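Of the protein chains in this complex, one is absent; all others appear in place.
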Amino acid sequence: MIYTADEFKKLVEEIQSQDWYRNPIGFGIARVDRGQLNPEKILQATYPVVNWNENFGSAAIFLNALKDSGADVDTTKSELVCNVTDDFLTSCIEAFRPFNPEAKGDAHRNVQVISSLATLPLDSGLSPDDFKIVFIFEDTNPVSVESVYLKLYALSLGKAKLRSLNLNGAFGVLENCAWTGSQPIELEWLRANEISLKITNQYPEITMVDKFPRFLSHVIPANNTRILETSKVRFGAQLAAGTTVMPGAAYINFNAGTEGAVMVEGRISSSAVVGAGSDVGGGASILGVLSGTDGIPVSIGENTLLGANSCTGTAIGDGCILDAGVTILPGTKIALSEKAVAQLKEINPDKEITPMMKGSDFIGVNGVHFRVNSQTGQTVAMRSTREVKLNSDLH
Amino acid sequence: MIYTADEFKKLVEEIQSQDWYRNPIGFGIARVDRGQLNPEKILQATYPVVNWNENFGSAAIFLNALKDSGADVDTTKSELVCNVTDDFLTSCIEAFRPFNPEAKGDAHRNVQVISSLATLPLDSGLSPDDFKIVFIFEDTNPVSVESVYLKLYALSLGKAKLRSLNLNGAFGVLENCAWTGSQPIELEWLRANEISLKITNQYPEITMVDKFPRFLSHVIPANNTRILETSKVRFGAQLAAGTTVMPGAAYINFNAGTEGAVMVEGRISSSAVVGAGSDVGGGASILGVLSGTDGIPVSIGENTLLGANSCTGTAIGDGCILDAGVTILPGTKIALSEKAVAQLKEINPDKEITPMMKGSDFIGVNGVHFRVNSQTGQTVAMRSTREVKLNSDLH
Partner (left out) sequence: MIYTADEFKKLVEEIQSQDWYRNPIGFGIARVDRGQLNPEKILQATYPVVNWNENFGSAAIFLNALKDSGADVDTTKSELVCNVTDDFLTSCIEAFRPFNPEAKGDAHRNVQVISSLATLPLDSGLSPDDFKIVFIFEDTNPVSVESVYLKLYALSLGKAKLRSLNLNGAFGVLENCAWTGSQPIELEWLRANEISLKITNQYPEITMVDKFPRFLSHVIPANNTRILETSKVRFGAQLAAGTTVMPGAAYINFNAGTEGAVMVEGRISSSAVVGAGSDVGGGASILGVLSGTDGIPVSIGENTLLGANSCTGTAIGDGCILDAGVTILPGTKIALSEKAVAQLKEINPDKEITPMMKGSDFIGVNGVHFRVNSQTGQTVAMRSTREVKLNSDLH
């Protein structure tokens, strides 16, 4: 039994000095939803607390408690998923003892998780089978549902940068489920029970069929963030505080999102990132690497306006305007007047600005206004004269 | 105790003749949702009945009952929000006595509200704290959540014209909440309870995070109105009977909407209004005053078609067509042939029609067909030859 914070610190150091020990990149305890017909299938993993390059003391205690309780703790693999047993919990409680009194609110959240698990109401219907403790040691292709979820949490909680994590093969790992709200249901179970569910009027309301859950089923956004419809943001997206997502034609896919307060009324495809103060207009489309771009993930700068129904398949700089309805693909030829070349050179001294450029030539070029001349149909670029002001009042 | 309608009338007149009395613009009794952590925060106000420039007799009875029951009734401010007490209810019941027997269905709905409140089941879990009586005396900036909701009701119920009410500062008054269906939840409460809710699988399904509720959480549309997805219409929007809102890229913001049967498959931004018989095509965008227009709210006339993925930042007249994919901003230069000038002059005798016009020159011009010539890229306007027929069968 550990009685003081010092003793705790010593115990952690002792564990960390052992040969088998390895600090995880991320770890946490998840409640898992299992298949109704095939309980060995994990359909979803819900983490109350996610640790990402942090809280290594708790990691040491958890790994040690697993070892002590007889689990096979192999830290040489890229990830580790273990059962949460009574012995594991007891061991953790003994180690966390000094922090228990102050484990409230934002303090010692891993300790709070252990306490909650140790005091689960008997009538909760939950058993140790419903919980897993999960570690990621290397950012390689995820191999378990639990580790895919842990990475998606790291992205959506802003603990890992967008595009920084390896999610290759995630689609192959996750199960395609019917969802009733936040609860996944095996499609096979629905089929097996269709007749009786329909006849007795107990067929569940299916809100979607997908491999990924929705962002709001797992993440609590900042106080000044708004998501006007839950289906519009996939789990694994990242929304900086102050972002607003409108319900018209908006969508933010996983591994995509915003880096500051952004008004989103259009699509931010997987791998696309939008800078602070920008506005993705109604129906505007930022293409992902697999749909019409040249394979380079699209970044939109700060304070840039993508007009309604515009489309971009290449990166756009800061303080730019893409007029409503205008499409800029990497290969789009764009004409600049002599004046436009001079003005854009002035604010982009390190860029090559010429009278005829392609869409992809504008990567990193700031202050550009992309338009189509309504008399000639010519796509042109000029110095942006308008500033983009996000309206904090309306919307 | 009042025994006859005549006595009621006399009582009302007596109240109305008193110095302190003032007829309200709007009033009603609301059930309020309070913060789970901070009960002093009002998250939502639900009005079973809204009075707007009407039912001044009930207003007099309510204000008098408040005064009698000891409330501080200051009618010199722009709005008044009071608690609903037992004394208040008793006083109202005594005054409404003559109308009680016939207070059913559409008759005497304020009386019905009082009766419902007086006979609340003990096991309803509701207390007087859950109800407020609200008056608006002047249409200045709203200062309470209750008065913002009352104004939004007036708009959504069609009791006040779109753009006619002062909602300045409403965003600052309303709380940003997580919503599970129609029920608001403080984000702070979610955070404080995240661990236990997630572990015990009781985390609520969050359907949105916003300051405004959805239209359908408060308003029952006309029998021939259809809204195919609740997130597509914000509370404070106004939909004339016969309007259909499709679930693709449609969205109708607050203080925006339709003045007759309109097919809506695109965006009607805040402050935009669409006339009867018009069709807002799939993905079409009607810009609001703060996103690319010249600050003049955009009205779309009657019997006008905005084609799929078109965009307009300026008003369009009656019987117009905006071709699919075409964008008309206030500054867009639009060419007209001699024939087009002549034909449009004929049906718009009081307008100046010239061979080269800007988008904003077309305000109030009817029968225009806006196109882009597919061989020259030139944006042109001509006399609309097609009539826009809304299909009552399909959709």
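Every chain is named by a letter (A and B) in the order it is written, and numbering of its residues begins at 1.
Please note the rule applied: a contact is a pair of C-beta atoms (placed from the backbone, for glycine too) under 8 Å apart; a residue touches a chain by one contact, two chains touch by 3 or more.
Just so you know, these numbers come straight off a predicted model, no measurement behind them.
Per the touch definition above, the residue from B:Gly257, B:Gly282, B:Gly317 or B:Pro330 contacting the chain not shown is B:Gly282.
Within the full complex, the residue among B:Pro247, B:Gly331 or B:Pro355 touching the omitted chain is B:Pro247. Which of A:Leu66, A:Val111, A:Val134 or A:Ala249 touches the hidden chain is settled by the complete complex: it is A:Ala249.
The chain not shown here touches subunit A at positions 168-169, 171-172, 176, 178, 187-188, 190-192, 194-196, 198-201, 203, 205-211, 231-232, 234, 248-251, 253, 267, 269-270, 283, 285, 287-288, 290-292, 309, 311, 313, 325-327, 329, 332-335, 372, 376-379. The missing chain lies against subunit B, touching residues 31, 46-49, 105, 109, 112-113, 116-117, 120-121, 124, 126, 131, 181-182, 216-217, 220-221, 223-231, 246-249, 265, 279, 281-283, 307-309, 323-325, 372-378, 391-395.
Simple rule for what comes next: only the chains that are shown with their structure count from here on.
Chain centres here are Cα means. That of subunit A falls 34 Å from that of subunit B.
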